[in-house]
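Omission of a single protein chain aside, the complex is shown with its protein chains in their original locations.
Chain naming follows the written order as A and B, and within any one chain the residues start at number 1.
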Amino acid sequence: MQYVAEQALNALSIGAEYSLLALGLAIVFSVMGLVNFAHGEFLGVGGYIMYAMALFGAGDIWMILPVCLLTVVITAVLLERVAFRPVRRAPATTGLLTAFGVAIILQNVFLMGVSPRPKAVPAVAVLNTTVDIGSFTFTILQFLEAGVTAIAIVLLVVFMRRTKLGLAMRAAAHDFTTVRLMGVRANRVIATAFAISGFLAGLAAIFFIARRGAIDPFMGLLPVLKAFVACVLGGFGSLPGAVVGGLVLGILEVVLIILLPDFLAGLRDAAVFFIIGAILVGRPQGILGKKAELGDKTA
Amino acid sequence: MDSGRPRRRLWHVEGARTLRSVRGATIIAAFAVGIGLLIMLFGEPYQVRLAVAAYINLILVLGLQIFMGNANVANLAHPGFMGLGAYLTSIFAVPLVIKKTLIPNAPFGLGEVQLGVVSSFVAAVSITGIIAALTGLVLVRLSGIAATILTLAILVIIHGVFVHWVDLFRGTQAFYGIPKVAGIETMMIATALVILVARLFKDSRIGVQLRASATNMLAAEAMGVNIRALRLIAWVLGGVVCGIAGALYAYYLGTVNARAFYFHAAFLTLAMHILGGMRSVTGAVVGVALISVAMELIRHLESGPVILGAQLPDLFGLGSLMLGVIIVLVMCLRSDGLMGGLELDEVLDRHWKRWRRGG
Partner (left out) sequence: MLEVDNVSVNYGAVRAVHSVSLSVDEGEIVTLLGPNGAGKTSMLSAIIGLVPVAEGTVTFEGQNINRLDTESRVARGITVTPEGRHVFANLTVEENLILGAAIRRDADGVARDLETYLDMFPILRERFKQSGGSLSGGEQQMLAVVRALMSGPKLLMLDEPSLGLAPQIVDQIFKLISGLRDHGLTLLVVEQNAQEALKFADRAYILSSGNLEFAGTAEELRTSADLMKAYIGEGVS
């Protein structure tokens, strides 16, 4: 019983991390049809800014967290302005490849600017403090991951339903031109989408680094891959699908950790991808996705 | 009337088209092999080594082009298939004595098997093709971005298997002792043949239908084109060519390590492919040539050379950074790449016509 509860929270918190990343990907994709492969590098941006702050003596956690979030948001908006705006009207593959390029650039900026080797970032390690509730043992981080993600999702839903910009973003997912005919600036809608995706990635970065305690230039690669998989699993571009996909992925990973014998532990990621490939054979459009119709905006 | 006539006419058209492709491929191959010949005759040994690496990359990029250039799906799994080709060749071709120390617990009785150079090559490439077909069955069910993400997943899975199936692939340790039987001559012959295959495929009915349907899968499906079958063919052919690149790699270097078949290789060849232009076989040659030269120049910078008496700092990572910059710039400024979908023979024909008219 105790074991089950602990593992359930573990699955939920890991799934929450993937959901945060996947949501950011899905928001940008739904609004402008861009598959932002560089999304994972937002984790790196968050991580390296934490590292830099600690290096220069600004190690207070209440300073680090807001600065980390802000930096990631600014990076996201800047990237849109510099790299993605020129390919806005281009086919999806062009945007995807541009994003690959951006990812490679950021990785190597980290590499050249700091080091090719992993660096310890103990700044947010306090989040790993364990708490005992009755006979159960959890970390603060697990609660935060699950709780903060839930709050972020609720806020996002409110934003998308209650604000004009949120409405415009939802509308743009189907028909961007007509949104412009309402006088809503395309640039503003897209910049907002990037800012939100950056904010969610910033949160994910904090959790990610608290969990692992270290950064390296290529740390974003596997998480973004999993976030992509979460998106595909849920139905690409669907926001609820991204959340569901992330959670399913988290559960799957924890189940595999439990089930896979030790000598196969290294194949966990491979196994996760394999299972998801199998799911997609049955449902190519994802769990929540609808079958594409002629003329739909597809990836 | 004569019922045989239309069929013969059709054959005529097909035949003429095939001839044109062969002629085009010959011109492109002559260009690609010509560079190598010059380097062989006048270059220093390290330049020959660079040329060999470039040819291997070119074969890999052509494998990429066959699927990505025709189906218009960004693909990143190709280094995985190259790795399969390389490892399988090694497993079959390494002498038994060495194999006993390398993989003493080899499964399927592979520890007792040693094949000749050619048989190993054929066996390795065939198995790579079968694995490509298996993955392809899943892949062709997805379209666009989802398919691309699946190719990434395939790369991660294959790499995971290399690194964790220690009994067969030695994990992160290198595989060595493979007979070094391939030199630059082999590479040039193989490259010419692969160029021919890629060009023939591009101009074949399958290639043409594939490219026509790439822009709108649903519409093409509605018109009764079986895109899945077309894409599967392209995927398997591309995978086989990548496997060939891997086998040649193993026969040239004599040693194989899983690290060489992961994201770095994927990004490098992707940049080459994009720079030249995805829809063009010539583009693959151009992209590989330019980026190989550029990377070599940058490698000098990375090691902190002395320029005008000043010792520059180490710039490890600069090469990769430039790859990223190249990709972004090409996409923003000329997303069709340098060749813009044209082939060398088409460009030459145009100039020839203009020159004749002008003269």
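We adopt the following convention: a residue touches a chain if its C-beta (ideal position, glycine included) is under 8 Å from a C-beta of that chain, and two chains touch if they have at least 3 such contacts.
Bear in mind the structure is a predicted one, so any value in this text is a computation, not a measurement.
Seen in the complete assembly, the chain not on display touches A. Among A:A52, A:V114, A:I140 or A:L167, only A:L167 touches the chain that is left out of the view.
In the full complex, chain A makes contact with the omitted chain through residues 164, 167-168, 170-171, 173-175, 177-186.
We take it that only the chains that are shown with their structure count from here on.
The distance from the centre of chain A to the centre of chain B, each centre being the mean of the chain's C-alpha atoms, comes to 32 Å. Those residues of chain A whose C-beta lies close enough to touch chain B in the complex are 29, 35, 83, 86-87, 90-98, 100-109, 111-112, 116, 217-218, 221-222, 225, 228-229, 231-232, 236, 264, 266-267, 269-270, 273-274, 276-278, 280-281, 284, 286, 292-294, 298-299. For chain B in complex with chain A, the touching residues are 72-74, 137-138, 141-146, 148-150, 152-154, 156-157, 160-161, 163-164, 218-219, 222, 263, 267, 270-271, 274, 315-318, 320-321, 323-328, 331-333, 335.
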